[in-house]
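Only a single protein chain was left out; the remaining protein chains are all shown in position.
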Amino acid sequence: MYFGADYYPEHWPRERWELDAKLMKQANFTVVRLAEFSWIKLEPEKGKYDFSWLDEAVNVLANEGIKVVLGTPTAAPPKWIMDENPGIYMKDAYGRVKGFGSRRHYCYNSPEYHDHTKRIVAEMAGHYQNNANVVSWQIDNELGNMGTMHCYCDNCLDAFKKWLKRKYGTIDDLNKEWGTVFWGQTYRNWDELILPAYTAGSTGESEGYSHNPSMWLDFCRFSSYSIAAYQRLQIDEIRKFSDKPITHNFDSPYSPVDFYELGKDLDFISFDNYVNLQWGKGTYQFHSMAHDLIRGIKDKNFWVMEQQSGPCGWTAMGDTPQPGQLRLWTYQAVAHGAEAIVYFRWRACTFGTEQYWYGILDHDGIPRRRYREIQQTGKEMKELSDLIIDSRVLSNVAMVKSYDNLWSHNFHKHNNEFNYLQLLINYYSALTTNNISCDVVPPDRDFNKYKIVFMPAFNLMTDALKLKVEEYVQQGGTLVITYRSGTRHWNNFMTTETLPGYFRNVSGVEVEEFDSLNGGRTVSIEGIMGCGAASVWCDVLSLKGAEALAYYKDNYYRNMPAITVNKYGNGKVYYIGCDLDLECLTRLMSTICEASGVKPVMSKPVPGVEIVKKEKSGKQYTIVLNYNDTQASVDLEGVYSNLLTGETIKGSLLLPAFGTAVLG
Amino acid sequence: MYFGADYYPEHWPRERWELDAKLMKQANFTVVRLAEFSWIKLEPEKGKYDFSWLDEAVNVLANEGIKVVLGTPTAAPPKWIMDENPGIYMKDAYGRVKGFGSRRHYCYNSPEYHDHTKRIVAEMAGHYQNNANVVSWQIDNELGNMGTMHCYCDNCLDAFKKWLKRKYGTIDDLNKEWGTVFWGQTYRNWDELILPAYTAGSTGESEGYSHNPSMWLDFCRFSSYSIAAYQRLQIDEIRKFSDKPITHNFDSPYSPVDFYELGKDLDFISFDNYVNLQWGKGTYQFHSMAHDLIRGIKDKNFWVMEQQSGPCGWTAMGDTPQPGQLRLWTYQAVAHGAEAIVYFRWRACTFGTEQYWYGILDHDGIPRRRYREIQQTGKEMKELSDLIIDSRVLSNVAMVKSYDNLWSHNFHKHNNEFNYLQLLINYYSALTTNNISCDVVPPDRDFNKYKIVFMPAFNLMTDALKLKVEEYVQQGGTLVITYRSGTRHWNNFMTTETLPGYFRNVSGVEVEEFDSLNGGRTVSIEGIMGCGAASVWCDVLSLKGAEALAYYKDNYYRNMPAITVNKYGNGKVYYIGCDLDLECLTRLMSTICEASGVKPVMSKPVPGVEIVKKEKSGKQYTIVLNYNDTQASVDLEGVYSNLLTGETIKGSLLLPAFGTAVLG
Partner (left out) sequence: MYFGADYYPEHWPRERWELDAKLMKQANFTVVRLAEFSWIKLEPEKGKYDFSWLDEAVNVLANEGIKVVLGTPTAAPPKWIMDENPGIYMKDAYGRVKGFGSRRHYCYNSPEYHDHTKRIVAEMAGHYQNNANVVSWQIDNELGNMGTMHCYCDNCLDAFKKWLKRKYGTIDDLNKEWGTVFWGQTYRNWDELILPAYTAGSTGESEGYSHNPSMWLDFCRFSSYSIAAYQRLQIDEIRKFSDKPITHNFDSPYSPVDFYELGKDLDFISFDNYVNLQWGKGTYQFHSMAHDLIRGIKDKNFWVMEQQSGPCGWTAMGDTPQPGQLRLWTYQAVAHGAEAIVYFRWRACTFGTEQYWYGILDHDGIPRRRYREIQQTGKEMKELSDLIIDSRVLSNVAMVKSYDNLWSHNFHKHNNEFNYLQLLINYYSALTTNNISCDVVPPDRDFNKYKIVFMPAFNLMTDALKLKVEEYVQQGGTLVITYRSGTRHWNNFMTTETLPGYFRNVSGVEVEEFDSLNGGRTVSIEGIMGCGAASVWCDVLSLKGAEALAYYKDNYYRNMPAITVNKYGNGKVYYIGCDLDLECLTRLMSTICEASGVKPVMSKPVPGVEIVKKEKSGKQYTIVLNYNDTQASVDLEGVYSNLLTGETIKGSLLLPAFGTAVLG
């Protein structure tokens, strides 16, 4: 298993490199990522390349037995490129150029930038094609990060027109799908098309606010497509020289860039995992689901290419990781499918925007608490390596996540408090709190291996997906859907079917009406899961074959059904018509899982403790993670062996604050 | 009485139209509004017109006995017009173009757009000049809505210069009235003039922030004038072909566009009445006053051209109207002077920006609860029609509302918590809570028919208005003014008269000093209306003939007068020197009304119940409206007859939640 850090030798005096490499080796490192952002050093003048410093760094590392991942440096085009081709700069929705001085200052659709990119990537791939110490390639860095998903330049307008033409074929079909007859926006030909830029009614609101929602959705697809195409352009260049595996380091899995699309062209997925940031932190489930999302991209284990190793932030810093947390977060990653951990960064940089983004070492380069904890973790990872590589998480349930749905909901979210990703996190949390692991999958994944499939607020649908879902239930699967599931055509216009639209047949209910709950208003609800409070939204249901499981207890729709179940073929469909408080939702998930034959990993959940069951070559093992800053005790069913210490554990497992255990 | 909905046949398959028309007839519809936003369908290419689809829609409706109002489609110029004349686009204060993709993307002062407008309006008016089914014309849609009151393009700069030249004649007079000597901004000629666009000190603040306040006021007047002139241009075209009454659907009566100005050129006023929106909702008085404002424009009954009929919003939805509310809001409109109700919209649109703006029917087109409630309401309206048409609200008191004052206050509001419109709403609410109806009138309306005239914070004054007010009081009227009334010349510079400036003579007080109450600070007050708390502002008064009615009880001006009354001729003038909490203000209004011979419609007010007395052809009747979501009981003085059921009512009237009654 690869274990290491992101390293910037170019930031430090040449005479320090050997010491760094030795300290890395002592920390049990086997890999280091290098060179992304170093274009100006690799090509200081057009066509004049200098790989000598990088060769030297690779050698210094190789001398200590450390391999390297090389990043293509395209996230940071040098100033001379920008001066030669100012058209490369990205533009915002107001048409303003995002100038030099940061990073990611290029448009994905710039033909000039495509040329520059091909040149540097080919040169780099060629130079290192026979270097055995290079184990992998990383494309660019965090594509789409820092608000760079959308660009509004003329290159993008042209590319958007072409993309639309390919998609719709005729302008009439586009007009029909978008419903441009609304507000008289019909386009007569491809030339008339626009980008969803600044327009009347946009002021003080988010991008695209008053634009056509179908155009906005296509613009999101197009922007993601552009990023994927730009990534592919680099992959194609590398492949001319090298058959080493290629990856890209995704920033937050909650990013709006379609990682499913980008993932298709990659050999393996990696991502950047930060837990405590200047910008806040989430629950442990927030981060567990992040890993599961990443694993779900290719249904395959992944790398963490940047793993938090110290306090970090740009202008300000988040909380410092407490003793044990760096190790805990590493085990969390591994539990959910990471099979390589690369910490960001080796040593805090003294200059530049990220001078406060601490690494394993502080600015003074002296190993301290964090270094020692990572060193110890590395030792353990080496011992567990066989168990980790090619292992899989055992799960009977899946949650379907879709970028198209995300884009649609982010734009028209039907209630100001509604948040699609938060809803998914809530369902995920309610399951894991019951000790039930949950895969997170794209809609085109095979559903049949799961006992339960969750499609919360899955609003955009196709006829094919409708059929797939119906067959899945027909054959015995359990489907859980919610308010807003099935309400829209895939191109973001509303269905004219009675709601729940595409799920009407399978769910056995009709939405008689709904109530958007504003200003913190809540509605009491009572049913099989006990009492609770609905917020955000209430669908008022009428039963068309389904059975009611819970009822509203307030408002003019008092005693109308809120949650239902419907038998369909050999399976069943739950419809959850409202947003539930997390405790109520957790009880409901327990009931639904039990009714569908899904058992928890261990039957007695402990607050703040996560339990993940994995399998490797037919052998099962369990990872227990204590996120509490106090000791926790977990009741075990049966006898276990601690795979690191060899100790036999029976009865209850005692974990210290932030402690973990791997049980066989 | 006209009753119907806004209908977009172009959004639906041709084969649905007949069913829609039948359902409309069954819902007691007599009118439908059509065609605004349909320019691209009426003129798909320059000079090539296609009215066939609209003719067909008009016929389908005519077959069910339903008349139509036709909207000119100028709120949505087609893309081909914009491509031909990009100078038509509106620009914001930073000079940024508000591009295509929404609506209202044109400048009112664009000569090219004037030409396009004349062409399409003339063509449409000509085509329908002999169509008996067309009962009225609507100009454009919600002029000035969506932040389109001000434009900063070069056309506007030129037009502003001309407008100023017409107003001031010489540049010296302009400099004098504006006080451009301040900060050395003197203009030497008309060419040097500017628009109040982005300038130093504007950052992070509202438009125009650091500009000259007199220029800003003139810019507001000019912007309103431009809109009125653009409306007039359309009216003139229609009048060449048709003598049908012409209206415009104003958006919120609290809009900053001068509806008094626009109203002068219209045959009747209509407006768009939304109660529960994504952007929030107001008290019932907020909406009652909205109707009274609209009626006050021409002192004449009006249409509601868009009446809320379902949950609505753009990206998110407000609360769903509860059973009874749609009917209640219709009665509220009628009580305050509506004599036609057109619901927006017939059916929720599946695409476009407003796909969440629900109508009477849901996206699936199936009549449900809301349809049935409107159907019932239509039946009742038919029965009450004679009572409604040409009826008038009985009121002895008037509140003066002025757009010039609104603009002045919005720009320099003297205290951050001060809000001119909210102050008017507070006075209106204090009156109606006492069962006293209040007309809302422009300053040029005849005051002599009112026992009391309210001019709260009426800061801008002219010598003519001073004289008018003095004569009104001289002849026995009661005038109520407040802090900030009379402090400024009509062109927005401060008076050098001792305050209350223009009202100093008539009020018998002088403002010795004042205190702006910031950070939530309050000051106790005590007087004829009992105890209360002043916030926002305290004028410290010295009596020059007036009598003190209340005193401050805090601060260094403890025991100085806060509220006074002054006898002047046969009348009297109340001066209210501070902002009062609503309960205290309500008691004060009761006292003032009683002292001025104004009696409540019924003497015992019930919280949340509004009572409006009306008269038709000499016959009086009373509309009672229960805005509570619980039953309410109203004590009646005397014996009444329920005009819908014929039932005799004596003692107390019991109204269900959201219930209404019309009593004769």
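By letter and in written order, the chains are A and B; residue numbering begins at 1 in each of them.
The criterion applied here is as follows: a residue touches a chain if its C-beta (ideal position, glycine included) is under 8 Å from a C-beta of that chain, and two chains touch if they have at least 3 such contacts.
Since this is a predicted model, take the numbers as computed values, not measurements.
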Touching the absent chain when the full complex is considered, from B:Arg33, B:His116, B:His211 or B:Arg587: B:His211
Identified contact with the non-displayed chain, of A:Glu64, A:Asp92, A:Glu471 or A:Glu526: A:Asp92
Residue among A:Gly101, A:Gly520 or A:Gly646 touching the omitted chain: A:Gly101
Sole contact to the chain not displayed, among B:Glu513, B:Glu594 or B:Glu615: B:Glu513
Option from B:Asp50, B:Glu192, B:Asp444 or B:Glu594 whose C-beta touches the chain left out: B:Glu192
Absent chain, residues of chain B that touch it: 94-95, 178-188, 192, 194, 196-203, 209-215, 411-416, 418, 493-499, 512-519, 521, 555-556
Residue numbers in chain A that touch the chain omitted from display: 10-11, 37-41, 44-45, 73, 76-80, 83, 90, 92, 96-105, 146-148, 278, 280, 311, 313-320, 322-323, 348-356, 362-366, 368-369
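Convention: only the chains that are shown with their structure count from here on.
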Chain centre separation in whole Å, for chain B relative to chain A (CA means): 48
